[in-house]
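With one protein chain held back, the other chains of the complex are shown just where they sit.
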Amino acid sequence: MNTSTSLIMEQRCQIQSFATTVAVEFKAFQYPLVGTVSAELPSEPGAVRRDTAGNATLLHYGPGVFLAPLPNEALLHRLQTLETAGLGAVFDVCGQWHQFRLTGALSTRLLSSGIDIEHCVPRRDCAAVHLFDSPALLLLQSTGFDVWVPASYATAFSATLVRLRERLINA
Amino acid sequence: MTLRRALSTRRGHRVTSQSVSFQFDGREYTAQAGDTVASALLAHGVRLFGRSVKYRRPRGVFAAGPEEPNALLTVGTQPCVIPNVSAPQLAITPQLITRSQNRWPSLRVDLHALLQAGSGFLGAGFYYKTFMWPSWRTYETMIRHLAGLGEAPGAADIAPPHVEYVSCDVLVGGAGAAGLAAALAAARAGARVVVCEREPQAGGELEFETATIDEQSATEWVSSALAELARAGARVLYHTAIVGGSDGLVIAHAEPGGGAKDNTVYRIRPQKFVMAMGAVERGIAFVDNDRPGVMLLGAAERYLARYGVAVGKELVLFGNHDRLYASAQRLHAAGMRIRAIIDTRGDVSAVTIGLRARLTGMGVECLGGHAVAEVHGAHGVRRICVVDLQAPGTKIFIECDALLVSGGWTPMLQAALHDGGQREFAAQAGGFVANAQPEWRTAVGACAGTFELSVLLTESFRAAAQLSQSVGAMGVVGRAPVGRGDTAPQLQAFWRSACTRAQEKRQFVDLQNDVTVADLRLALSEGFVDIEHIKRYTTLGIGTEQGRTGGLLGAAIVAELKGEPLSRVGVSRTRPPYQPMTLSSLAGLNQGDALRVTRRTPLHAWNQANGAVFEPAEYWLRTRYYRANGTDAFTAGIQEATQVRAHGGILDGSTLGKIEIAGADAAAFLDRLYLTKASTMKVGRSKYMVNLREDGMVLDDGIVLRLAPNRFLATTGSGHAEHMLSHFEHYRALEWSHRQVAITNLTEAWAVIVVAGPESRAALIRVLGEAWHARLSGLTHMDFSVSRWNGQTLRVLRASFSGELAFELHCQHGIAVPLWEALVAAGLQPYGLEALDILRVEKGYLVSSEMNGEATPQDLGMDGLVNLGNECVGRAMLGRPAFAEPQRPRLVGLRACDGKSVIQGGAQITLTTTDTHALGHVSSSVYSPALGQWIALAFVARDRAAPGTVLVARDPLRGTDVDVVVTSPVHVDSSSERMKA
Partner (left out) sequence: MMRLTCPFCGARELHEFQFHKTAPEPGANPFAAVYERVNRTDISQEYWQHLHGCRAWLYVSRNPSTGEVYQVHLLGTQS
């Protein structure tokens, strides 16, 4: 289950924080991807599959490493099938990642304080990076970015986001 | 305090009629909005801005930019001051307070200057030769008080900078004529362009140079160029100087208005970098050339054009090139009175003769083949002494109050000399220009030694077009801007006027550091012949202006003194940052609360609310002890440990590393990475396992659980989790990339609560409820059971790191706090790391102090595990002869012989109290409440490690020696009855 706490609501930059993130990871045994795995999952580096509502369902963020946030039954079943076929392993990573959502015109500038955002992300839809001293997964959205950080970093990360946002808005 | 008001409103590019005020040395002055402190004070006729660093000579403004060597002010009041801020770059903001530096009691009357009767005392390197007897310390306080420039702040009041990472195709450094031409070419080609300009406006010398470009005036052309760049989406950053970088990264620093406020550090990665940072005007050395009122010619032009400030009433110009005349015409046209132009060149072209004639016609005396030999007027130029270079005996005295000097322009090579960039001597430029550069960088314009407008516009346009093409921007660029400005300078090198040997002490080369010609001569005579050595010995070229005005001048004079060509002498290398930055700017975002990242467990908030005292451990905040249990860590630790053994306790163990390994080959993979086999484990069981490094040393230990036939959970030491994950990932990639095994890190996903002590099982049964009763009662040592509690998954492992009956609860975040609180309510007291350490040392359990990378498994008493013979990483290296030597230390326990002395961690183990040969050392030591005395784990040479051996634990740092006796490392409950209850 995901519960969202809006940290800041402001036109130019909103930051939302999602407390507990249900998620699953699939790790393919072989890379480059072969056979069914390559056919069924987004195989390009940094590729993201989205559902009809535009939500990301699969993020290919490492070689043969996929994050499935909030997977539905059908996706879980597909991944289990791949596991049974000996092509990879499914891991329940509920609680491992904490999700932030940045929207608004200032969100790019905010992230640019810590990483060359133009370089990392537009060439791909998701990227594994190191941001504000925390491991992070970046996902490009139409209105901004999703950022996943390991749960233990979430408090420090959120404090940094809020502080930077304050300074940028008042600059 | 009376307000000093200006006499009339000035007109200049950057000043408006709006009034502002500020303080300088306790007086308040008016100024116009847009003024800098320098322009405002000059407008008020202020001539003294500070005193020089060594000789405390009165000094005034010399330049109009970061090359200012003299007018460095302290901004603010203690404890929050910023020293050494260049007055020409300091914008006037409300309530601005500034002070001159390096003078006492006042700028006008400085006591230390009066005391320096003979300034020869403080020549170059004086501190290596004087103030030695009886020792340096005698003089140190006095020297430190006198030395340096400005005062350090007593407190930090500077907000962290903004930081921005920027990517672009073409970076252009400088928005002068060459920079704008280059930016236009790149933008038209379709490249993404970023331009960095250190001034608040674009244009560079076009600000005052009489020029037409593409049939527009210079100012109009600059405006239309900027408009075109804006339309093309190029970014122009003002107040932003390139300050350094390396390996393809360029760092730029934006400091709007000086004084380290609202500044931004840009980290730029361009595909191509066009360096168009121009050239800096330099002076000429003559006697007393440092007097207030001696100023760079271009600076005077800038003060006039930008701020409407006349730097003097009777001006004399002195230099060695044709631009003297163009400048003179501009100054004259603006109503300034020019008394004379002193031109060192005797043999000149027809063009020059014509220029001179025109100015003579305006009433300006033009003296060719002459040079200024000396300046008179300690607190400001009164008159100058001019000599005929052909007839050195003749002296002419000219009264004036400002002497504007120009000895030529030195290309700004700071960025071009980085990353393997080379320079070469260019005679026509009179100095050094950029030579071979890494393929992604090129120098254009004055920076490359091209001073003529018409030429540099074309050159930089074409260079940028080519660079843009090479990164794939193939748009049509059209033709280069066509322009005409001042005629070619026709410079003839002239570095210093002739003078006597004694007078060389007053011919200043580097104004900021008080380096004179005499100092250069002294350095050479003492054997410092390389320009880099001369720099360090004389301090030529250090400080805020990094030799901009004095570096090449000094090198040329060294060349003269050595009798060598300037091309061979060279110039010293400047160091980044090329303009001063505060430490706060350099630190970027990592300061204050964000100095280092902190990681928190799911139980952190509860711990914080309940008196936990935290200790940082590998970025985690871990509970060391709880305040309620003692006044300090030592007392609280003992209380908590006692409580665990007597009744029970709970520990937040969430930082424990957890790695899940899955796949048909997972078991075989773990067999390879652990000293003993994982494949023999049954599902539902766990095992204590040890990892070796490839050289055989113990790397880590932990419990491995078999969750399913093809799924394991490996736990690692808390501080080691990421390292062990990398270790696993390395071998998976190196040897197992075609097998069926995958790894993932689940350290954050599971909270871990350790429940330990004789009452632990009973309390756990009460809390978890009937559903768990049977499971818990039947759970044997190293078994685990998975089920649910309050709707979420819970895994209970029976294992112990305290030697007590204990359980490790792995649960998801949602139930972590409720479960913890329920256990507290059931009577279990939380304990922290301090107590954990006591409990584990009592049982001889290991942490990184023992598994320190120098201990083999046999050293740690794991012979039994080794003898099982599993072929794992590191095994092959265990058989090395040195590991069997009798003196090799192995793990033992120690107790104080007298039953009460403190055993110090790190103490060296010897045979006697006078022995200095160490047999080993103490790795962990604690006060054991169970035994009522200090106990330790230590490494001791095998041939001295028999239990009962009496040795000495020597602590040379604290000067204590304690007699100790060797025991088993398991101090308490050696048969482990409590744990297996």
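We just call them A and B in the order they show up, numbering each chain from 1.
In this section, a contact is a pair of C-beta atoms (placed from the backbone, for glycine too) under 8 Å apart; a residue touches a chain by one contact, two chains touch by 3 or more.
All values reported here derive from a predicted model rather than from experimental measurement.
The missing chain, though absent from the view, touches A, B when the full complex is examined.
For the chain left out of this panel, the touching residue among B:360, B:737 or B:887 is B:737. Interface note for the absent chain: among B:729, B:863, B:885 or B:943, the touching residue is B:729. Per the touch definition above, the residue from B:694, B:783, B:821 or B:915 contacting the chain not shown is B:694. Set against the missing chain, the residues B:249, B:586 or B:824 yield one that touches it, B:249. Listed here are the subunit A residues that touch the chain not shown: 31-32, 45-46, 61-63, 65, 116, 119-120, 123-124, 127-130, 135. Panel shows subunit B; residues 246-249, 694-695, 725-726, 729-730, 732-738, 876-877, 880 of it touch the chain omitted from the view.
Heads up, the rule we're going with is that only the chains that are shown with their structure count from here on.
If each chain is reduced to the centroid of its CA atoms, subunit A and subunit B end up 31 Å from each other.
Put simply, subunit B touches subunit A in their complex at residues 159, 162-167, 262, 267, 269, 589-590, 593-594, 596-602, 604, 620, 660, 662-664, 710-711, 737-750, 812-814. By the touch criterion stated above, subunit A contacts subunit B in their complex at residues 20, 25, 27-31, 86, 88-97, 109, 112-119, 132-134, 150-156, 159-160, 163-164, 167-168, 171.
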